[in-house]
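Not every chain of the complex is shown here; the ones you see sit where they belong.
Lettered A and B in written order, each chain numbered from 1.
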Amino acid sequence: MNINLQQLIQWRREFHRFPETGWSEFWTTSKIADYLEEMGFEILLGQQIINPDFVRGRNLTIVEQGLANAQAYGANSQWLERMNGYTGCVAVFDSGKPGKTIAFRFDIDCVNVTESVAATHRPHQEGFSSINPGFMHACGHDGHITIGLGTAQWIMQNKDKLRGKIKLVFQPAEEGVRGAAAIAASGILDDVDYFAGSHLSFCASSGTIISNPKNFLSTTKVDIRYQGKPAHAGAAPHLGRHAVLAAAHAVTQLHGISRHGEGMTRINVGVLRAGEGRNVIPTSAEIQLEVRGENKAINDYMYQQVLQIAKGVALSFDVEYETEIMGEAVDMINDPEMIALVEDIANQLPQIQVGNAEYPFNASEDATILGRRVQDNGGKSIYFIIGANRTAEHHQAEFDFDESQLVTGVQIYTSLVQKLLA
Amino acid sequence: MNINLQQLIQWRREFHRFPETGWSEFWTTSKIADYLEEMGFEILLGQQIINPDFVRGRNLTIVEQGLANAQAYGANSQWLERMNGYTGCVAVFDSGKPGKTIAFRFDIDCVNVTESVAATHRPHQEGFSSINPGFMHACGHDGHITIGLGTAQWIMQNKDKLRGKIKLVFQPAEEGVRGAAAIAASGILDDVDYFAGSHLSFCASSGTIISNPKNFLSTTKVDIRYQGKPAHAGAAPHLGRHAVLAAAHAVTQLHGISRHGEGMTRINVGVLRAGEGRNVIPTSAEIQLEVRGENKAINDYMYQQVLQIAKGVALSFDVEYETEIMGEAVDMINDPEMIALVEDIANQLPQIQVGNAEYPFNASEDATILGRRVQDNGGKSIYFIIGANRTAEHHQAEFDFDESQLVTGVQIYTSLVQKLLA
């Protein structure tokens, strides 16, 4: 297998220069589509791959600003039109021969961090750091896109040897676990037999693969909004409906949701914004929270309690309310068959070790929603870690990773294709 | 007018010896009925004068214990049968001649206080102190009964000179403002043209009448009860429905009910009893509270907010709930015609002064519910204070009052009869 590291580095740096935050990856999607179409893939966009009813945490102001920026930066207007406001794309290769259907997922959004200008920061030093102020590929998704493109290139170079069908999913809005639910709900993965996703770096260093990370936390991100009624706080407070007071009581109730006897739970109201002025009974309040659970059932318990409290407090204070899911992920249970497959591949790569099987992920990933969808339809799934040394923690301004490991990523995905479809 | 003070003192001391708490005044009612029937009045009892749907704060254990005590103490079984569990009576005199209908109200219950055995306490000293442990006529209602009997006696002595009709209401359960609503709702006062009620002592000393006390607070006494679901607090807390937590949140919400722009309000959760054991998710909670308002509309606002919160919290915590009105009173607006009448009477009594017209009552009285009922039906009402020196505050174990002022009370009521029906 002949992987061209220089090509991978060139792609990675191109995407690194123009990072776009979740649901605004218009230029990124357009560029990916350009490359994939040129390679020969069928390109699916917009509502072909996004079910709008399950879109989470998509802010219209950010979408519109992102679209304007992408247009200014040279995004392909033909793709923009087909996207119809929804970022991300799926590239399909159909061999025409009977065989399995496999899908790989690569996430494409950046984080809201201003990139470091330290002399020691290589992207700055070598001139490929972010030109989109306030945004940065500080989580490695630029690497994920690149691994996807490298895999795609190999597929087309070897297409005659392959059977079955391949779907390469370039997912928007992974940060905040917002994008996967809409892709899952589009049904685009419902015919998939094998699904794989991965993350670069995390706690694994260059030369290591973690084939079965544990402790993916199920999570739901929720906003609660209360709408009260104004009144003069001095003259007629009894005529108001107090949104701040409602929200405050909601917070005290939410943090008191009972522990679950069968496993770990979490609740956090991270943001509360409410009220208009000191001398008016306040009319609006927004609570931004997340719940987590050791598994999907426990997380669902937490989410149901949140809904119950949101409603009860609205009744107590006679205010209007709404809740909105802003993001979600489930726990991941890798299929043993897939774990064995990835470990076999890794063991055949001389430069790669299989790392600790009990590595705890201790965070959330919405690839789990895609993997669970495939499993619920009878397919098999895996999510693994591709080790890579890094210069700082994920999401920090000084983050950079060992680009040589992009090759490792492409090798694993292409080996999976070979083993499953050749 | 010839009033026999010795007779009044004898009656008062007889009732003082056997005090009965609200809704358990079986012996007291029976004894009053004995006297009144002997004088020649028609006696109304039980559901003739009580609408059970509006009975407030009647505890069945106390009713049954009270009934047993009354029987042991010699209550007349004929009256007990007619009472059918509900204390209080109304004595009716009908002159047979056309004329107005007037009603006077005398309350008959005691308070839950153990009477003083101090050497200086006259009831103890002279051997007429309470023989019903834990209960005491420490508010002066024994005096109120006596004034009612004295007035009744005079009426019958002068019946040939009278026109119209008289109803003497001996009301149970004034403490906690519990008894009046059921009497009002029976309709027994709906034909009344003039209504009067009064209290002995308060802040008025012997020789003074307060014809128009102010600041009667409208009030509603409410219990809220939550019913949850038990679960082991260690093994399965998520299966429980937590009545203590619900009740605690209810309390924090209740005390936050907004002030009213148009007048004074009050809220007090005075008692909270909840839970069964430390290691079980608790299933029961009882909140005992009261609200008050400067007038009936403001008090109603407070009460509606209480209901709203009770319901909202039940929803938040998925517990069952019920609310019960345990007592109620409204504000009193004395009719000018009645004020003038009482002042005229007082001015004609050489030993009596009319006191400060702006005296603030600053408490609640359920005679207000009877007075308001009469006013709502087109009649006129008054509630006044009959001054009397006392040895301690109302409701204290050392309370006693100047018995000579019983004469003043009888003089005012009988003068009202003369002026209105002669």
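Quick note on the criterion: contacts are C-beta pairs under 8 Å (C-beta built on N, C-alpha and C of every residue); 3 or more make two chains touch, one makes a residue touch a chain.
Note that the structure is predicted; figures quoted are calculated from it, not measured.
Assuming 2 chains are placed, give the number of copies in the entire complex as this structure defines it.
Taking the 2 displayed chains as part of the assembly, the whole thing totals 4 copies.
Here is the rule we use: only the chains that are shown with their structure count from here on.
Provide the C-alpha centroid distance between chain A and chain B, rounded to the nearest whole angstrom.
Centres of chain A and chain B (C-alpha means) sit 68 Å apart.
Given the complex with chain A, which residues does chain B contribute to the contact?
Touch residues, chain B against chain A: 232, 234-240, 242, 245, 249, 252-253, 256, 258-262, 281, 301, 308-309, 311-318.
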